[in-house]
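Moving on, here comes subunit A:
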Amino acid sequence: MREPQLLGSWLEAARARADAWKKALFAVLGALVVLNIFITPHHPHFVGEGLPGFWAVFSLGAAIAMVYVLKKIVYPVLARPEDDNGRP
Partner candidate 1 sequence: MAGLDQIAGIHFLHPSIGFLALALVMAFLSNERYMTWRWLLLAPPVLAIFSVMSLTFGPDGPRELASLHYLGQTLNLGRVDALALVFANVFAIQSLIGFIYALHVPDRGQHMAACLYIAGGFGCVFAGDYITLFIFWELMSIGSVFLIWLRRTQAATAAGFRYFLFHIFGGLFLLAGLLLRHADLGTFAFTAVSPDAARYYDYIILIGFLVNAACVPLHAWLPDAYPEATVTGAVFMSAFTTKTAVYVLARGYAGFEVLAIGGLVMCLYGVFYATIENNARRILSYHIVSQVGYMVCGIGIGTAMTLDGACAHAYAHILYKGLLFMGAGCLLYSAGTAKLTELGGLASRLPLVMICYMVGAVSISGMPLFNGFVSKTMTITGAAEAHRTWLALGMELAAVGTFLSVGIKLPYFAFWSKPTSTVALKPIPWNMYAGMIISSLLCLGIGIFPQTLYGLLPFPTDYTPYTAWHVLQACLILGFTGLGFYVMRAIIPPHASRNLDFDILYRLIGRGFVKLVSVPAAAIDNIWTDVYEKVGLKGLLASGIVTSIFDVKVIDGVLDGSAKGVREVGGATVARSQTGRLQDYLAAAVSIGLAIFAAVWFLG
Partner candidate 2 sequence: MSIIELLPELWLLGVICALFVASLSDRKQSVMTWLPLAAGLGVVAAAAALGARGEFLYATYKVDALSQFFKLLIAFGFAVVTGIASGNKDGKDLTPDYFMLLGLSAWGLMLLASCVELITLYLALELSSYSLYALIPLRGQDRRAAEAGIKYILFGAAVTALALFGLSYIIAAKHTTYIAALATTSWSFADAPLAVVGLTLFLAGFFYKLALFPFHFWCPDVYQGAKNETAAYVATIPKLGAVVVLVRLAAFVTPHMEVTTILAILGAVSMTAGNLAALVQRDLKRLLGFSSVAHAGYVMLGLAAGSAAGLSAAAFYSLAYILMNLAAFYVVCAIAKNDENPSLDDLDGLYRRAPALAMILAVAAFSLVGLPPTAGFAGKLFLLSAAWDQGYHWLVIVAVLNTAISIYYYLSMVRHAYTGESEAPALVAPRGYLVFGGVLAALVLLLGILPAPLYDLAAQAAVALHP
């Protein structure tokens, strides 16, 4: 089955305007943080959850930390050649 050409070319075009998409993303993220000031959990499950921006910071920090630790520290320890099947 052939993929729809229209969709494919639309995606090509969208890719060409990647910068515009990036700007849109930042705008949305900013709006979310602003919303967080107004919408907070009714029953914070722990101290800190009620603070505006908590989850934003949590996820950004976690993502960065995860990638850094895993890729820079853990990965070199664990990596082996692709066709290695564990024989010494």
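In the analysis below, a residue touches a chain if its C-beta (ideal position, glycine included) is under 8 Å from a C-beta of that chain, and two chains touch if they have at least 3 such contacts; residues count from 1.
In picking the candidates, the idea was that all candidates are chains of the complex that A comes from, given by their letters.
None of the values given here were measured: they were computed from a predicted structure.
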item	value
Which of 1 or 2 touches subunit A - same complex, any copy	1
List of subunit A residues in touch with candidate 1 within their complex	1-4, 7-12, 15, 22, 25, 28-29, 32-33, 35-36, 39-42, 45-46, 55-64, 66-68, 70-72, 74-75, 77-86
